[in-house]
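The structure appears right after this line, and notes come after that.
Apart from one protein chain that is not included, each protein chain of the complex appears where it belongs.
Per-chain residue numbering starts at 1, and chain names A and B are given in the order in which the chains are listed.
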Amino acid sequence: MAQTLKPGSGPLDYGNRTWLKILFAAIFFALYAPIFTLIAFSFNTDKRGVVWRGFTFDNYVKAWNNADLQEAMLNSLTIAFISTIIATILGSMVALVLWRFRFPFKAGYEGVMSLPIVIPEICMGVSLLLFFTNAGMMAWSVSFVWPFNLINIIIAHVAFCFPFVAIVVRSRLVGFNRQLEEASKDLGASEWQTFWNVIVPFMMPGLIAGALLAFTLSLDDFVITYFTSGPETVTFPVKVYSLVRRGVSPEINAASTALIVITVVATVLAMKLQAPDKSGKG
Amino acid sequence: MDSWKVNPRVFWTLFTPGTFWLVLFFLIPLGWLFHDSFSDKISITETQFTGTLANYIRAFDAVYLTIIWKSVWISAVATALCLLTAYPIAFGICFAPAKWKPLLLLLVILPFWINLLIRTYALIAVFRTQGYLNLVLGWVGLGPYEMLYNDGAVIVGLVYVYMPFMVLPLYATIERLDRSFLEASLDLGGSQVQTFFKVTLPLTMPGIVTGIILVFIPCLGSFLTPAMLGGANAIMIGNVIEDQFKAANDWPFGSALSFLLMYVTFGALALRAFLASRSKGVDV
Partner (left out) sequence: MTTHRPRFSAKRRSVLKGLGALGLGLTFLPRNSLSAEEKKLNFYNWDTYIGETTLADFEKASGIEVKMDLFADNDELFAKLKAGNPGYDVICPTNDNLERMIKANMVVPLDHAKLPSFSNMDPVFQDAAFDPGRKYSIAYLWGTVGVGYRKSKVEGTVDSWKVLFEEPKYAGRIALLGDAKLVIGSALKYLGHSLNTTDPAILKQVEDLLIAGKKNVKVYADDNGQDLLASGDVDLTMEYNGDILQVMKEDDDISYAVPTQGGEMWQDCLAIPTGAPRPENAHAFINYIMDPQVEAAIADFVQYGTPNAAAKKLMSKEYTENPAIFPPPEVIAKCEPALYLGEDATKLRSEIWTRVQAA
């Protein structure tokens, strides 16, 4: 590690270390190299996106006019948003219970709680298919209007996402100094005030990490979604896998690129709008 | 840590919703397949519960044990590589200027919002024999190398797939790491290296352990990455399980394999929780 410090860089200013910056940039480059390829291919005239044949915007025009593709994208995003919210709340509660309390069979409870992480996706997908079919929920959800017809998928996504949130938030809570909580109570704060003003801010990085994880898991899930979806709820991954037989077109790349660009632009705008002193949060 | 009896109202409020969801939408559905794993197939679509252990015994056939062993070491290597790459990333984000943090965090996660299959295709485009990496290597007179369709490619692919599962828990623990500990260590004459291994690493251990669990276990069950990036003998246990539920139409055996995987991991996790609850302080 760098022992010679440059002027102005304190021993803990790791953010200013050149070696860390270089390493950081290198890993980011590796992470993004395939993504740039994917973006480049969204401008490719080749239908299969294997060989570069020429530049075009056609794929964007086609994606823009492809109502099915947009519907699938909208379904996926809706499912991911709702599942993330529910999963983050449930997961945090489980994390809090595991962190705060001793109770009988706790080790077993923790083990069971991590089963959705362990279980092979297809096993969970099939078991939910059997459950929803036998409980009549499969046929029942079909009669609902959008977005309520996504209910089975959302239930399934929450079920496999929230243990991930729980485990991430829990690992964050381990570092909590209980004296802060006691100090808060000594100063006259109620249980609820303490929770809201002391514990939640401390949990925040864990909550954000957990929520991002849940969103990522939900957005990209194919197997469980496939087995829990009704006849009218095509999601983006289901569409993509179904395209494999006939060839995944660069339209999909165009749609994915649009998703990335929109997310980045929205985030940058949100950051600009935030007051500078708040922007560090999270 | 309090006993649940200290504040039963808070305990039940926090305990009930997640447990309810897990029981109703995970354990009960899983019951069907658990039941199936002790059943015999009696027709194309039906199984009959006979209490048989044949499905479990079949899993101990040499061919499946070979595949399981292979899955374990590939997952272990991928998890280790994931940790080595994710730690600097998480560390870098946590020590970056505050205003950059949200964007950096998002940028790390963003690639994983792209469909896995599309991402894998992109990975193939980079690494294939006439791909971009070989093109660049060609400029400096190297290659082309055959980089895909071997175990190494599967490992790289798995690292690429499960990176966020490692970065996010690490971020959650490194962020707001109590820096006074690091300062104390440096003030007391510890070198940066010593501080890292003696202070930073132990303090972030909960995140590391979580990350390892979240990467290693899903790696074990992965099937798309080995199928797309692996060579002729890339098969992993996830592929075998998938095959039982699909082409082989043998749900009892597929269930038995899945449950074996679960028993082992469940045992390991419960053991860890049990040991952690006995050793005081370091409770991960």
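Rule of thumb we're sticking to: a contact is a pair of C-beta atoms (placed from the backbone, for glycine too) under 8 Å apart; a residue touches a chain by one contact, two chains touch by 3 or more.
Owing to the predicted nature of the structure, the values given are computational and were not obtained by experimental measurement.
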| query | Among A:V200, A:V244 or A:A266, which one is in touch with the chain left out? | reply | A:V244
| said: Can you tell me which of B:L123, B:I213 or B:I235 touches the chain that was removed from the display? | reply: B:I235
| field | Residue among A:L217, A:V234 or A:A254 that touches the chain left out of view | value | A:V234
| message | I need the residue numbers on chain A that touch the omitted chain, in ascending order. | response | 46-48, 50-51, 53, 68, 126, 129-130, 133-134, 138-139, 142, 226-227, 229-234, 238-239, 241-247, 249
| field | Touching residues on chain B - with respect to the absent chain | value | 41, 43-45, 63-64, 66-67, 70, 121, 124-125, 128-131, 146, 148-149, 224, 227-228, 230-235, 239-240, 243-250
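As a convention for this text, only the chains that are shown with their structure count from here on.
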| message | Under the stated contact criterion, what part of chain B meets chain A in this complex? | response | 1-4, 6-7, 10-11, 13-15, 17-19, 21-22, 25-33, 85, 88-89, 91-92, 95-99, 101-103, 105-119, 121-123, 125-126, 132, 160, 163-165, 168-169, 171-173, 175-179, 182-183, 186, 191-193, 196, 203, 206-207, 209-210, 213-214, 217-218, 221, 223, 238, 241-242, 245-246, 251, 254-255, 258, 261-262, 265-267, 269-271, 273-274, 277, 283-284
| said: Considering only the defined contacts, which chain A positions touch chain B in the complex? | reply: 1-3, 11-15, 20-21, 23-24, 27-28, 30-35, 37-38, 41, 49-50, 89-91, 93-94, 96-97, 99-103, 106-108, 110-124, 126-128, 130-131, 134, 155-156, 158-160, 162-164, 166-172, 174-175, 191, 202, 205-206, 208-210, 212-213, 215-216, 219-220, 222, 236-237, 240-241, 244, 248, 252-253, 256, 259-260, 263-264, 267-268, 270-271, 276, 279-280, 282
